[in-house]
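A protein chain is absent from this complex, but the other protein chains hold their places.
Right after this comes subunit A.
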């Protein structure tokens, strides 16, 4: 191993290190929390400012843009979920825009934000919150809790347990097998949600960092990879939103 390789390894490692306060389980990733809450506030501030003076007549340009997103989410919800639930649509909107904004931090040049913070003596700064599993698992866990809540609310505890045990095999002797299968299905949902988003964004960030180590030739490659993320970033936000809607509408369905 040459010295340069060690340096680039260190470079990547350094960039994938969160700004952490505390130890072990009680640790807090200040950068993930800070950026995600900042982006969440950006989302809510813009949308709230439009909501406050929402015109029913001729809308302004910002209102048009916001309404396009809202209508897009509304259509997505209505195409999948056919019941009445005041939570699902705002939840889907929050997930879509928030995840989109957090993913979009991937487009910011990998060294820009860490360098700026370095000037103020902050040595670790990971600016893409969705590359932190804490972030994606928090979202998935929130959705999972809602899945359980609405399953029980719509079907009752008995109905929910029945759904977990009496299918796919109808015979009572196979109920334990059913339960194991259904639990795997149920638990796979938040796990796949969290890991899909984390995996895609983490891998994307890693490739950005790798490209950053190859010298001057990195400029066109960075451009290509960023252009590719024009697909990845909205797509991952959309997938997270659609799967949330799908899982919640499944929770509302009686079998």
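By our rule, a residue touches a chain if its C-beta (ideal position, glycine included) is under 8 Å from a C-beta of that chain, and two chains touch if they have at least 3 such contacts; residues count from 1.
Note that contacts and distances are computed from a predicted model.
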(message) There's a gap in the complex where one chain should be. From "Sn-glycerol-3-phosphate transport system permease protein UgpE", "ATP synthase subunit b", "Xanthine dehydrogenase family protein subunit M" or "ABC transporter ATP-binding protein", what does UniProt name that chain?
(response) "ATP synthase subunit b"
(message) Touch as defined at the start, partner being the missing chain; which of A:134, A:166 or A:213 qualifies?
(response) A:134
(message) Of the residues A:12, A:70 or A:211, I need the one that contacts the missing chain.
(response) A:70
(message) Even though one chain is hidden, which residues of subunit A still touch it in the full complex?
(response) 18, 22, 24-29, 32-33, 36-37, 40, 43-44, 47-48, 50-52, 54-57, 59, 63, 66-67, 70-71, 74, 86-87, 89-91, 93-94, 98, 129, 132-135, 137-139, 141-142
